[in-house]
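Read the structure below first, then the notes.
Only a single protein chain was left out; the remaining protein chains are all shown in position.
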Amino acid sequence: MKASRFDSTVLTLCFAFLYIPILILIIYSFNASKLVTVWGGFSLEWYRVMWSNEGLMDAAWVTARVGVLSATIGTVLGTLAALALTRYPRFPGRMAFTGMIYAPLVMPEVITGLSLLLLFVAMNVERGFWTVTIAHTTFTMCYVAIIVQSRLVTFDRSLEEAALDLGCPPVKTFFKITLPLILPAIISGWMLAFTLSLDDLVIASFTTGPGATTLPIKIYSQVRLGVTPEINAICTILIGLVTIGVIFTSISTKRAETRRILDEHQAVRAAG
Amino acid sequence: MAKSLGPVKRKFSPWTDPAATPFIRFENITKRYGDFVAVDNLTLDIYEREFFSLLGPSGCGKTTLMRMLAGFEEPTEGRILLQGKDLSGTPPYKRPTNMMFQSYALFPHMTVEKNIAFGLEQDGLPKADIQARVEEMLRLVKLENFAKRKPAQLSGGQRQRVALARSLAKRPKVLLLDEPLGALDRKLREETQFELMDIQHTLGLTFLIVTHDQEEAMTVSDRIAVMDKGIVVQVATPAEIYEAPNSRYVAEFIGDINILECALVENAGECVHPGHPPVVHLESDGLKIAVEQECAAVVGDRVAFAIRPEKVRISLDQPPETGSNLAHGEVWDIGYLGDFSVFLVRLEDGRTIRAAQANVSRLVDRPITFGDMVWLSWPLDGGLVLTR
Partner (left out) sequence: MAETGATSQNNPWRWLVVGVPYLWLLVFFTAPFLIIFKISLSDTAIAMPPYTPTFEGFGAIGDFLSQLDVENYLFLTEDPLYINAYLSSLRMALISTGLLLLIGYPMALAMARAPSTIRPTLLMMVILPFWTSFLIRVYAWIGILKPEGLLTLLLQSIGLFGPDQQVQIFRTDYAVFIGIVYSYLPFMVLPLYSALEKMDNTLLEAASDLGCPPWKAFWKITFPLSLPGVIAGSMICFIPITGEFVIPDLLGGAETLMIGKTLWTEFFGNRDWPLASAVAVLLLLALVVPIVIFQNQQQKVR
């Protein structure tokens, strides 16, 4: 059909546009030549250079710690916020609360970064690791809230009602029924929060202090000086980590889903 | 089918007229999806002004057949003729058919009015004509006061009417209805069935309806095609389908029926009633059965005897009949349906036969109850012999 040929052309072009720049970046991280446009043969030289760059490695370590910590706190807060949004249709200031959840998603980073910095200055807090972590928690929790909320909206409440009916107290019901069922959404929320924290340059630049230089800040300061294969190498590693993470979680959620469907079929067959 | 039902008065029966030309003709239609054959070498004629039903369980190919007529699917083999013209290659938007979708497919962003006008606008009719036709349609489906509403602001029944009005607005040569009443509750469904018949009669259009609901098909149709696994098993009027099914499949699909496995003892025996066919004698595990019917089977063939529960008489006393068409058993279960009671009677050999009795008086305690030993009997023209 005509339409499907048009569609596949569009898809091919768009995906080429999305992926070719990244592929080039990855390929040139293995380039032996220092010149970006000249292919000097395969080499892992730049990975070695990167590895021995202490500043870069320190920044990576800071970034990892900020990421894990802010993603974890952000996931807890975001899950609570999602529960608040879906389970409590009425509480004072609900409109404002909803607004505060959605606004950070689109807020220009320069504004979020600057405003948080000014808060920390006003509170007379020394800037560094903790201020970056708090800043990241604040914007990642909103993403988590939205992911978990979309799962909770489709959640079958009668499962909880069944547990209550069978004598399970509410809090226990939450931990035994609700939490396991929304766990995949919480995990993908955590993953997203971690990646967002890993990626952030602007907010971190505003809220960081001495001794807490994150990887994007480091990369940015080097990129301004020009393209170097060393940056390609670190970027390739970051892309690799994220890709593996995303594919792994999506496969494991898909497998869980498939298993659930199979189980249900079996149950139906057994009952019939 | 073979069995004559005597002289029947009919106003409208073009299919019995050999000179009549079919309005729609499905000619050796086959539709395959990969290895799956949805419609298998099917030939079917539908006449002008007919209210025709395609009846069958889901997956029997009835919807595929209708979608091929609408143009959403092309037949793998064969062709579809409308008034003698081959429709192959004509896209849906150029076919003189309109369809009422099972989901109604009302455009959610348009008002009722706009939905109804949509098809007319495509034809580029003048605004005034469109307006007039929309108003006429709204009157027809009694939704004059809902013209400015969006589909989301209507009840299920009202949406169904909008969908009907929209598909009728263009005065299609054929209106296709895909499970049109499936989403309505029972009472509304019954009312709407009669309204549909009314509208079809008033407008003089040809209606083709796809349904899995046998009652619906029986109520509205001039003729029914019962389908199974991509083929048409029987095409006949509702009465013929019910009273003279041509196979076990049709007999069991339409209504309730008792089926007894039998051996044919004697074919074309004595003639009891003048003008009726001669009697066929069957035997089913000691039970003797006689049926007035012309039958193609020969002595010794395994056949089935089928009889509707309402044609089985039930009594506590032994009826006058002797020998054939008589059985004795215990009342095992009773289903009280209000207008009817259905008795499940267990014969001595363990087989069960259902007998239905009209509840003609307002008794709360019926004379026949659980555990009673009862007699079952039926007339010579009560049941029929099925050879397939």
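Chains here go by letter, A and B, matching the order in which they are written, and residues are numbered from 1 within each.
Methods note: contacts are C-beta pairs under 8 Å (C-beta built on N, C-alpha and C of every residue); 3 or more make two chains touch, one makes a residue touch a chain.
Every value quoted in this text rests on a predicted model; they were computed, and no experiment measured them.
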Contact set of the excluded chain (shown chains only): A, B
Sole contact to the chain not displayed, among B:Phe72, B:Phe194, B:Trp332 or B:Phe370: B:Phe72
Hidden partner chain, touching residue among A:Leu44, A:Val121 or A:Leu262: A:Val121
Among B:Thr21, B:Ser103, B:Gln153 or B:Gln318, residue touching the chain not depicted: B:Ser103
Missing-partner contacts on chain B, residue numbers: 70-72, 91-95, 97-99, 101, 103, 105-109, 118-119, 122-123, 166-167, 170
Missing-partner contacts on chain A, residue numbers: 3-4, 6-8, 10-11, 14-15, 17-19, 21-22, 24-25, 28, 36-37, 77-78, 80-81, 83-84, 87-88, 91, 93, 97-112, 114-116, 118-119, 121-122, 134-135, 137-138, 141, 145, 153, 157, 160-161, 163-164, 170-171, 173-174, 177-178, 192, 195, 198-199, 201-202, 205-206, 216, 219-220, 223-224, 227, 231, 235, 238-239, 242-243, 245-247, 250, 254
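Quick note on the criterion: only the chains that are shown with their structure count from here on.
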Interchain centroid distance [CA atoms averaged], chain A/chain B, Å: 58
